[in-house]
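Note that one protein chain of the assembly has been removed; the remaining protein chains are unaltered in position.
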Amino acid sequence: MTKMKKNIEDALSCVEDHHIVMVGGFGLIGAPLTLIDGLTKKDVKGLTIISNNLGEAGKGLGILLTQNKIKKAVGSYFTSNREVGDYYQRGEIELQLLPQGTLAESIRAGGAGLGGYYTTTGVGTQLAEGKEEREINGIKYIFEPAIRANVAIIRAWKADTLGNLVYYKTARNFNPLMATAADVVIAEVDEMVEPGELDAESIVTPHLYVDYIVQAKQILTKEGVVTNGQ
Amino acid sequence: MTKMKKNIEDALSCVEDHHIVMVGGFGLIGAPLTLIDGLTKKDVKGLTIISNNLGEAGKGLGILLTQNKIKKAVGSYFTSNREVGDYYQRGEIELQLLPQGTLAESIRAGGAGLGGYYTTTGVGTQLAEGKEEREINGIKYIFEPAIRANVAIIRAWKADTLGNLVYYKTARNFNPLMATAADVVIAEVDEMVEPGELDAESIVTPHLYVDYIVQAKQILTKEGVVTNGQ
Amino acid sequence: MGNKQEMQELIAKRAAKELTGPCVVNLGIGIPTLVAKFIEDDHVYLHTENGLLGVIDVEEDDIDPNLVNAGKLPVGEAVGAAYFNSAESFAMIRGKHVDAAILGVLQVDQTGSIANWAVPGKNIMGVGGAMDLLVGAKKVIVTTTHTSKDGKSKILKECTYPITSTRSVDMIITELAVFEVVDKTLKLVERMPGVTIEEVREKTEADFTE
Partner (left out) sequence: MGNKQEMQELIAKRAAKELTGPCVVNLGIGIPTLVAKFIEDDHVYLHTENGLLGVIDVEEDDIDPNLVNAGKLPVGEAVGAAYFNSAESFAMIRGKHVDAAILGVLQVDQTGSIANWAVPGKNIMGVGGAMDLLVGAKKVIVTTTHTSKDGKSKILKECTYPITSTRSVDMIITELAVFEVVDKTLKLVERMPGVTIEEVREKTEADFTE
């Protein structure tokens, strides 16, 4: 048994119009560039994208933006793609801005079966407007609901055929969280290994979270994004 | 610089009367037996112990119980020590029972600076009595507050001198969570190594959580608890 | 029915048939633990809430005191296993990442509610992971002897002990019969070999359809 899918298109067949899609990565670092590329080639519309950034101008999720496939984006730092502002000004995209820690924690809560939680982050700021405030033991918190998605596309370093994952340095970021919080989870990885080759104590994402694995073909290098042979 | 303390008594000097103390372990597995032994030798009273179990009869935290040092216990499964029931019947200990997942999650929330969270676990049961119920997206949840402690005593497998920790198999359990949720964290470990010897990708508890490290002298073996050296 | 061990193994064996991989299953203490040895599908992965996905049996010589299941019994580590902390483990459970839980009960009733953590009049001392598994496991299968030691039905019209969850279980497997819970009613779907419908009726307090 293997969760490996040879065909990117096939792996992405679960993504439908108006779906909520989580996309791992901090900018391009740890982003599932191959799967994002697959989405740019797929006929799909009205997506809600949950991701820290919307890529960069013309790169990563930035391409999906210019293809008008994104209805709404939930993230913490859209500033990294200057085109997002233009789309927002023209009313062509809806944005939900969350503090980065709240974005991460809400995704974790979604994966952990929680309804939401109280955080100190953002209390008394513009980003707390409309949010329930509550004092617990003399400290003010705001309520943040859990976040889930229909599909999560993430990037890992190595996977075994069961679906256990480990990550590479700061390319870990949101990926292990998103792996827990979607109905279908697709991981693109640099390297496939056999079960037992990953240390049981060091596996970051146990296989029960992962539905499909694909081979990464788009790689982030010093020189930018490079596409590896088929 | 090292966080290593040679003397158990010295390391435990931060524990004061009426403190809340978190104690790692699932029964005796992964419990900081050396530090617990240190507490049995320390003149301290009125402790609130947060731990999944209160050890076993006459073992681990079970000794602290019979020394009447425990005012209250917060845990999920006191049944593993039959003496707890006797103390409870005589009104000599206060008990707070939480589902195991709620105990773990509340400790994590305490360490993560959250005020509390909404969980489905326990809704509609006796353990939900007196707890706020709230419907979020059509699902019923109850509110659970975060838990913190004055001191956490935990057990790890290896530590480097900076205080980075890794754990051993199912002795991990509550230990990494408690490492995040107390004002002072003391870890007893089987092995000390130099910084750099633990893989940066596999460190479970980064050093910023750990205040002191002591050498484990009481070891759980097939034949029971054995005291090494000294 | 033969001796206690045979009865338990009969139940465990039948429960094992429900497990077809790939799936992740959490086994409770008692009869559920016995289920492991009857699982035939290699792609059934056992989860234990104290922090391991990939539980297997262990030989006496290989016992490691720090490698145990939720019942604190020694277990082994499967190829491809992973360890995690208690919060992550229960995040898996509550977050509906565990496909099935097989649990023992004190009582189960005709709506599929179970009681398996407290007895009225006794100190309420332990709950462990029972409530988490009930709200989180996608499918819950109860394995239990049909009657208690004093011969009374454990499948009741209504639980008299404190319930573990408002969620109904999906299936009840005893040494006499298998029930499915459909829309909070019991349906008898199978009788064990040699068991008559009369015997099931006689020993079951709960209402059920056939």
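Read from first to last, the chains carry the letters A, B and C; within each, the first residue is number 1.
As a working rule, a contact is a pair of C-beta atoms (placed from the backbone, for glycine too) under 8 Å apart; a residue touches a chain by one contact, two chains touch by 3 or more.
Everything quoted here is computed from the prediction, not taken from an experiment.
J.: I'd like to know which visible chains would be in contact with the absent chain if the whole complex were considered.
T.: Every shown chain touched by the left-out chain: A, B.
J.: Would you mind spotting which of A:E105, A:D160 or A:E188 touches the chain that isn't drawn?
T.: A:E105
J.: Pick out the residues on subunit B that sit against the missing chain.
T.: Per the touch rule, subunit B residues meeting the hidden chain are 1, 108, 110-114, 160, 162, 164, 180-181, 195-196, 198, 200-201, 203, 206-209.
J.: Which subunit A residues touch the hidden chain?
T.: Counting only subunit A, the missing chain is touched by 26-27, 29-30, 52, 76-80, 84-85, 88-89, 95, 97-105, 107-108, 119-127, 167-177, 204, 220-222.
The rule we apply is simple: only the chains that are shown with their structure count from here on.
J.: By raw count of C-beta pairs in contact, what's the busiest chain pair here?
T.: After counting contacts between each pair of chains, the winner is B-C.
J.: If you average the CA atoms of subunit A and of subunit C, how many Å lie between those two points?
T.: A distance of 36 Å separates the two centres.
J.: Need the CA-centroid distance for the pair subunit B / subunit C, whole Å please.
T.: 28
J.: Using CA atom averages as chain centres, what separation in Å is found between subunit A and subunit B?
T.: Computed from C-alpha means, the inter-chain centre distance equals 33 Å.
J.: Of all the residues in subunit B, which ones touch at least 2 other chains?
T.: 105, 119-120, 167-169
J.: Would you please write down the residue numbers of subunit C that are in contact with two or more other chains?
T.: 77, 83-84, 87, 90-91, 93-94, 135-136
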